[in-house]
Structure formats: structure tokens, C-alpha cells
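Only one protein chain is missing from this complex, and each of the others stays in its spot.
This part shows subunit A:
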Amino acid sequence: MSIRGKLFRKSLSGVAVLGVAALALTACTTTGSTDTNTDTASSGGTITVAVVNDFTSFNNQTPQANLDTNGQVGYLMGNYGSAFSYIDNEFNIVREEGFGTFEKTSDDPQTVTYTLNPENKWSDGEPVTADDMVLAWAIGAGYYNDSTVDADSGEVTTGTTYFEIAASTAGLDTTTFPEISEDNMSMTLVYGTPYVDWELVNPIAQPAHIVAKKAGLGSATELTELLQSLPKGDAANPVAADPTLKAAADFVNTGYDVTAFPTDPDLLVSSGPMVPTGWTPGQSFTLERNEFYVGGMIPKVDKVILRVIPDANAQVTALQNGEVDIINPQASADTLTALENTGADVLTGDQVSYDHLDLRFDQPVFADLAVRQAFLKTVPRQQILDSIVTPVNPDANVLNSQIWVPANAPYDDSVANNGSSAYDEVDIEGALELLAGATPSVRILYNTNNPNRVDEFQAIQESAAKAGITVVDAGSPDWSSLLEGGDYDASLFGWISPGVGSTGIAQIFSTDGGGNYNQYQGTNDDAILTQTTLDPDKLIEIEKRMDKQMFEDAYGLPLFQAPGVFGVSKRVSGVEYMGNQTGPFWNFWDWSVNE
């Protein structure tokens, strides 16, 4: 009996174990969904674009998140460069009137009115109103900041910086608190001093109702009321920070920085043509069409996927293998060859960044105009172009203007008159004549880690030697920190031309401009004048005058625009070349899938 009982107990416990196991097994099963494919039912299809860097933030306008991929996502989401207007690939500002309109109603004082399309909604269904524009203005203008920053540590010593932004507050900083219309659909900005780039102001950023919620306020209107009640900040007389505005600003500054796809849907609210729907960090970012968007940039495709592929050759093979449809790799002759072998469409063109040689006017060797001219005459610009750019972009030409790139309309006219033709060919004879027996020595600062700059330096060194000019290698991997106050006579590096707008001009060509490392003073008055000139024709006239003046003074020489290359799969059409940071995304609404 006892044996039977033992056996019985044993088998019972065996059954119990089996039962538990079966239970666990059923608990661990799925419902057996048959819906396994990606969404192939919808009509527009999916386009995958390779990007080099991963996404880091839904707010690309902060100093830490101002990166190419974030900007491109921002462009698709409508919070950066695509609400009231966008920039096309010929660097025209194209107004997007389906979203809203803006016009300058007065020149003195400069007054601009923005009116939204009342149909506009955020992707969570809330309407887009003037509250959103006021918030964007408050962020962009730095109106409430009253901080003083310690130059060494970068820490704020007194007062408060509310919204931290990557862009400059210049321009908007002279505006007064905007006037809001009765229907809460339009906003009027009055500038204290005229602002040349007013058309580039795009007053849509983060959704005011979300920012208000995160700051503990009830609605967007309450946020506007709060902003209205606060005085303009004055760094000389800092006051205690407003806690609510500070909370709102902190959310805008860092609340959008993410390391995984947010569980909080508030971060995904967008006013633009697309909304984010997924992100696998380091791999892919997915956006889908925003059903609430009423503007003109409605995409034909249902889904745009950004695929992170850092390596240029890996981008080419991924394109060839059909994993991505559009690539924009770092351009090199090898990449171009590989790309041409894939059978994909290849688009080449100029980028907005350009290399240039600048001479320092405060160095004794360049005090004399003849020496400057002689040195510039020896610079083999065509040879440099042929060795660096032509292999990638066979149509490239030497850049001949300090102000414009060839895509800008005034470029040709300005080049014909600015005197750049004196430097078209290397002129050793002419240089020797100008030097009249002198054998100056020139130290050139450049980035030794950049092979292109090294090539440029060597070409210049070799050519200048023929005219008796000794070019000394002052290159350094630390070149950027040496630009200001380093020990050199000339520098070789790149600027990024915005392609559109004129704020960069004062920055580089005015005497006190932060980018004027050359102590050049010849165009100071004109450069400052450009910033307040509202008449476009007059502006071009001033800029042409500056362009000419700089070649007369032998300021330096622009060399070439960096080449760019896109590879586009045959299954996609509508992609066009664009040289600025938006890259292939600039006309995403024209993309379609051929099938």
C-alpha cells in the first residue's frame, strides 16, 4: 500500500509539474496574428533615405541638438524651415500659403503680419493659433533673457537665460511684444530696427498647448497671457526668474532630447506634413503622413524612413541592395565610381560649403597690397579644383565671389564685374613683377586632418615658390581654436554659405564680426548697411560693391564649393539635387514610388 501510495504521489506530482508547464506555455503564447507583413495595403508606399548621423532630439533648435538629422526630421515635422515658407534648390524663399501667409505691411517701422490658415491643426487635433506663433517668437527673440554669461566657463553668472537656441536672436531681438488679432489667427511683429532677413523668420516651433501643459498651465492662451505679463529682460538689471516660464523653457530646451522613442505622445506632436511613428536608436527613424496637415507640402508617399548608415560605401551597397532608396553620402571619387556602377540615378552638384584662402591684414607681410596681390596671383585655383572637386562633380567651376554661390541669381553679374578675373590663371610673371624682388614668407593655417586642405596647401606652396614666396606650414589639427589670435598670415578653411539671407555677411566682413579673423576693414560700412536694407535691389547693389571691393583689396580668394552627390534608386522619382543641410529632403512632397 505504501509503495502504491508513493507511486501515486510521484505520478500526481508529475502531473502537477506537467500542468504547471502547460499553463506557463499557454501564458507565453501570442494570439497567433496572421498580420505579419509591413503595411503594404496603403497606396503611396515607403521611401527610405540613408542618413549619416542618428537622431537625438525632436527640437533641433537647441545648441546641443542642432544636427543634420534632427534638422531634417524637424523639416518633415514642420518645426524647422518648412511652415510659412521653405527654401528651394535654387535658394529662393518659396511661400507656403496653404499653411499661412505673411506680408510686410510697413517699412518704417518694419512691420510684418503672419496669418494662419484657420484649418491648420497640430497632429493631435488641436488648432494651430497665434499662441503658437507667440511662443515661437518668444523662443527666437530671447525677449525675456536677462543673463550675463561668464566667458570662461560658459555659466550664467547673473540673471536667467530662458530659451537656449542654436540660431542667433539677431533681428527678432529688436521686436516688441507681438500684436495678436481678435480671432487669434494672426500675429504682427514690429521691428525696432529694420531686419534684412525678415522673410526667413518662420514663427512656428513647438506646440504652445503642449509647452503650456508641461509648464503646469491649463492652455496655450494662459501661456500667451503669461508671456504678455512679463517684462522684456534687461541684462543690466536682472530680476528673479519667473518659475512658470522657466519650466516652459526647460521643457523646450531639454525635454525633447531623447535616447529612445518617447512613450509620451506629447513630444511627437507636429504641425508639418509628417509625424514620427517609430525610432530604433542607431538604426532607423520612421515618419508617416500627418492627417491634420492642410498646407501644400502633402507627401505622395505614406511613409518616410531615415536609415542611419555612417559609412559612405555601406550607403552605396545598401542602395544597390534595395534597402534604401535615396542616399546622400560624403562625396568622394571612389563613392561616385561605386555609385555609378550600381545603376542607380546619380545627381551631383555643389554644396553650400566652400573653401577659401584668407589673408590677414594685421600681419606685416600682408600690409602691402602688392604682396597680397602677388601671393593671390600664384594660387592655382583651377588645379586645386581639378584635383579635388572635378573627379566628383565634373561640372564644377572655380568659385569667383566672396558673397554668392553660382546658384544665386546675382552671381554671374557680380563675377563679371568684381575683378576676380585677375586671378583666373596662375600668373607667376605678374607676381614677380609686383613683388619687385621681395621674397616674403607666408604662414598658412589649415586643418592637417583634412586631406583636401593638405592638398590645397601643397598646391599653393609649390606654386608660390615659383614666384619666390616661401609658404610655411602653419597647419594644425587644432586649427579652429587658432583662427582667433593664432600665429599665421593666411588661412585655408571652409565657410558654410547659408545660400539665402544676409546675416552671415556682417558676421564675416564687418570689422567687429565674429568671423572676421583677418582684421579686414575695407567693407565694414557696407557690411553693416546690408543688415538693415529692406529693398532687395538695393541690397544686391551693396553686396556687389562689397564683392568688388574685396577683390580690389586682395582680401583673399574663394576656391571652390564642396561637391555633393545623391544616389537615387530607380524605384523612386521626384528627387532633385539640393546643396544645403536639408539635402534630398527639401522637396519630399514630390517624391513618389514607381510601381
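We take it that contacts are C-beta pairs under 8 Å (C-beta built on N, C-alpha and C of every residue); 3 or more make two chains touch, one makes a residue touch a chain; residues count from 1.
Everything that follows uses one rule, which is that contacts and distances are computed from a predicted model.
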Quiz item: Quick one: the chain not pictured, UniProt calls it what, "NADH-quinone oxidoreductase subunit L", "Formyltransferase/hydrolase complex Fhc subunit C", "ABC transporter permease" or "Sodium/proline symporter"?
Solution: "ABC transporter permease"
Practice problem: Quick one: say which of A:251, A:366 or A:493 touches the chain that got left out. | Solution: A:493
Quiz item: For the chain left off this view, which of A:330, A:441, A:480 or A:594 is in contact with it?
Solution: A:480
Practice problem: Consider the whole complex, including the chain that is not shown, and state which of A:73, A:172, A:187 or A:305 touches that chain. | Solution: A:305
Quiz item: From the list A:219, A:503, A:532 or A:592, which touches the chain that is not on show?
Solution: A:503
Quiz item: Among A:124, A:222, A:257 or A:368, which one is in touch with the chain left out?
Solution: A:257
Practice problem: Could you please point out the subunit A residues that touch the chain left off the display? | Solution: 21, 24-25, 27-33, 35-40, 46, 48, 54, 56-57, 62-65, 67, 149, 151-155, 164, 166-170, 254, 257-260, 278, 280-284, 286, 303, 305, 307-311, 313-314, 317-318, 320-324, 477-481, 483-484, 493-496, 503-504, 506-508, 514-515
